[in-house]
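What you see is the complex with one protein chain gone and the rest in place.
Presenting chain A:
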């Protein structure tokens, strides 16, 4: 065996797959462990053989960035190895995500808890931006929670380096509800401000316990945003009517955030409003956000170990494992997840949760064997 193959085989032996915990067209995820220590890990097996263009872009992005980024609030890629025509990513095992926590109606969030999650999200994101990297898919279900309460940014399948000035990027990124208006208007030159908008939506969702701007379609998304925050004027956002996909979607008045976020402090609302500024250049940077008065005011953020977490520790259900890149055309063609995949299972009128049946079955099976 060649030296390179031998090294790969040795790596492979370090990890044991225990059971399958999710499957998509693009990847299968196993729960596993490190053979020598028993440390729990998640092994994401990406089926490469089926791609006609070889290793696919989301796998490449994920490997490329996670290999470089080591930070407490970013999921750790422990190892990479190949088996047959599959690529295996060994990731640290994280048992829940912020979406599960937000939806768990039995949990009560204190303002200090929200502050802690926001601080951890922003620290992880600050590290991405400091490394000249856009995440481009921030949403509660990509913010994973470790058993010690630490929040970790995951899913780097849409990440990319900052582009040089004048270099076009695709606007088909970020799950719709968290997508900023400049992308909805087809802007091809954008910045780290796109991730900041998503953070703003997540911040609002943590307070509301339901998605803040749940648009039904791309067009409806703009309407939903403007209904909540008012239609931007030329003064609010100079030049936005000149963006490629600009369409007028109606005039809505700006309603004060206070009307919806009745219990929030002044600092909280100030920071939220700075995340959700229309003009991308005026939107707060991640560093300034971390230095915002909100984080210095009382209450102090909760210690991660004291944060609410789901009562039963079950494995995170896997949903969006599908590849999201099209190779057609000359440039990088990336399409965001299909709209129906973005539909969040909302709570039923009486407040109890409607979980899809498949998911529930999955859980019972896992519980029996764990």
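Basically, contacts are C-beta pairs under 8 Å (C-beta built on N, C-alpha and C of every residue); 3 or more make two chains touch, one makes a residue touch a chain; residues count from 1.
FYI, contacts and distances are computed from a predicted model.
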Query raised in the report: When you check the chain that is not on display against UniProt, which of "Molybdopterin synthase catalytic subunit", "Electron transfer flavoprotein subunit beta", "AP-3 complex subunit delta" or "Cyclin-like domain-containing protein" does it turn out to be?
Result: "Cyclin-like domain-containing protein"
Report task. Would you indicate which residue among A:39, A:70, A:254 or A:303 is in contact with the undisplayed chain? Result -> A:70
**Report entry** Sole residue of A:54, A:166 or A:244 that reaches the chain not shown, by the stated touch rule
**Finding:** A:54
Query raised in the report: Who touches the missing chain here, A:2, A:148, A:235 or A:259?
Result: A:2
Query raised in the report: If the missing chain were put back, which residues of chain A would it touch?
Result: 2-5, 7-8, 12, 17, 19-20, 28, 30, 45, 48, 52-55, 57, 60-61, 63-65, 67-68, 70-72, 80, 82-87, 127, 130-131, 160-161, 325, 327-328, 330, 332, 365, 368-369
